[in-house]
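First up is the structure itself, then whatever we jot down about it.
A single protein chain has been omitted from the complex, and every remaining protein chain is retained in its original position.
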Amino acid sequence: MTGYLEVTGLSRRFGGLQALNSCSFAIAPGRITCLVGPNGAGKTTIFNVVTGFLRPDAGSVSFRGRRLDGQRPQAIVAAGIARSFQNLRLFQDLTALDNLLLAMPRQFGEAPLGALFRPLHTQRGLAVRRATAVRLLDEVGLAARAGDAVRNLSYGEQKLLCIGRVLATGAELLLLDEPASGLSAGALGAVIDLLHRLQGEGKTLLVVEHNTRVVQQIADEVLFLHQGRLLAQGTPERITGDPQLAEIYFGGVLGG
Amino acid sequence: MVLLQLLCNGIVTGCALGMVALSFSLIYATTRIFHVAHAGIYSLGGYLVWSLATRGVPLPLAVPLGVAACAAAGALIQNQLYRRLERRRATHLVVLIASLGLLAMIQNLLAAIYKPDVLQFSETWGNGVVSVKGIILTRTQLLTVVAGVAVYGLVMAFAHRTTLGRRVRAVASNAFLAEITRLEPSAVYVQVVAIASAIVALPGVLVGLDLGLQPYNGITILLTATIAMIAGGVGSMSGAFVLSIAIAVLQNLSLLVMPGEWSIGVTFFIFVVFMLVRPRGLFAR
Partner (left out) sequence: MNFLYSYLVLAEIYALTSLSTNLLVGIVGIFSVSQAAVFGVGAYIVAALTMGDLADFVPALLVAALACIALNVLVALPSLRVAGDYFVVTSFGIQLLATAVFTNWTDATGGANGLPGIPPPVIFGQPVSSTRDFLLLASAALALGCLCFWLLMRAPFGRLLRAIREDELAVAAAGKRVLRAKVGAAAVAGAFAGVGGGLYAAFLSFIDPSPFDLDASVLLVTMVVVGGARTLAGSIVGPFLLLGLPQALNFLAIPTTVAGAARQFLYGALLVAFMLFRPQGLVGQRL
């Protein structure tokens, strides 16, 4: 269980709010782990700390044995962890294909010198990447929408594209922030199928999710967060079936 | 002694600068708009009062009239320009460019009407000299210090003691929250810009009385004031005022070692140092 993604004693405060309170957990490779908990439990904060967007006040993050806390987001993506955003943050003016192309690592022509002085080499590299990006779009089910601008995609299609962009980085550990929220039944099914397919390809997924049915369908393990720390950990059946946790969860949603 | 004279001159300039910095800070902390055209209001204040004074209006009446006119101009800008842009979901860049355009309009309108040369006030009371222990200051300069400190005190009292002031601070700390809890940011914005525009007319007049009026020097003064605001920590009124005086004093002291045309280099150097070493400023909230 140890050694893949380990979060130890993470603490983070925002003004008067203790978002993370000595939070510790570990993720095993090749599994889909769901991060659940009431609003304000610290789930997105965990994502922000692990992916380098936020420095913790205390604690450490390590991935495959290497310390990651304090590093910049770009370095963490290079190390093999990538995330999606709850509010999508896709590039509206770019096409679906361009959104993926942008995220692909180590491209020639990303610096002005290369783009100017070796234009043919740049275009050749682009052509190769484009083929890969099309395959990726196909994998998430968006091959038909490659040339469409993101603003013209449906919400469900945009959610799939988000996952596509994370995949395009080549990361092996995918942090997905509510990939299934706000979707109709059909679109929901497509996302769930995709997540299972990704697991089959050897990816490890850490998913923040509010929908208990979705959690039950995809999770190998569930981590229940509350007030910035890990409250419970176990199989989906055990966690979603626990009446005390349910009260905290729903109490947090309705009451707070 | 030269050093002390330079120090006092620096405090005088610093108080004028401080009023610019305080007023700009009010707008920036509340609306988040980098209101470049504020430099135009500064100049406008001076010229309006000059126009009134040359038509025989005594200064004690002309100045409040000028201040009121600037307040109205500020309210108009916020209401007609910035609010419209915000409704169209304009980006920060678009608002900046619009403000830049407005600045160009105001400055050049003033230059066309009043000619680009330096214009002097004809009243002479302000030129009366006061001498303390060998340090020479004109009455206008003393008035500038009094006005600066008074404005600082009033702004601090406003922010902490009045209802509008508290609303300003609430909006400044979280505009989104303010919106959904019915604090009506747009009404607050107009009031803040009006007040800030009224304030900035004062240094416009005082510096005009002291050194003469020029249509194009507003931007340099505003730039120095924004550097003071940033170095003092955005959101800190005290920081803005104190740093204004500090920068003005340093600028004046630098006259000992370099000619006056390079004073902008001194200001900029201070800015670069802060940017590299302590970007959040000294007293950031």
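We call the chains A and B, going by the order they appear; numbering starts again at 1 in every chain.
Here is the rule we go by: contacts are C-beta pairs under 8 Å (C-beta built on N, C-alpha and C of every residue); 3 or more make two chains touch, one makes a residue touch a chain.
The shown structure was predicted, so the numbers you read here are calculated from the model rather than taken from an experiment.
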Hidden partner chain, touching residue among B:4, B:112 or B:187: B:112
Residue in contact with the excluded chain [from B:48, B:75, B:102 or B:151]: B:102
Of B:76, B:142, B:223 or B:255, the residue in touch with the unshown chain: B:223
Chain not shown, touching residues in subunit A: 51, 53, 72-74, 77-78, 82-83, 85, 89-94, 98, 101-103, 105, 107-112, 114-116, 119, 122-123, 126, 165, 168-169
Missing-partner contacts on subunit B, residue numbers: 34, 36, 81, 84-85, 88, 90-91, 93-98, 100-109, 111-112, 115-116, 219-220, 223, 226-227, 230, 259, 261-262, 264-265, 267-268, 271-272, 275-276, 279
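Just so we're on the same page, only the chains that are shown with their structure count from here on.
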Inter-centroid spacing, subunit B versus subunit A (mean Cα positions, whole Å): 47
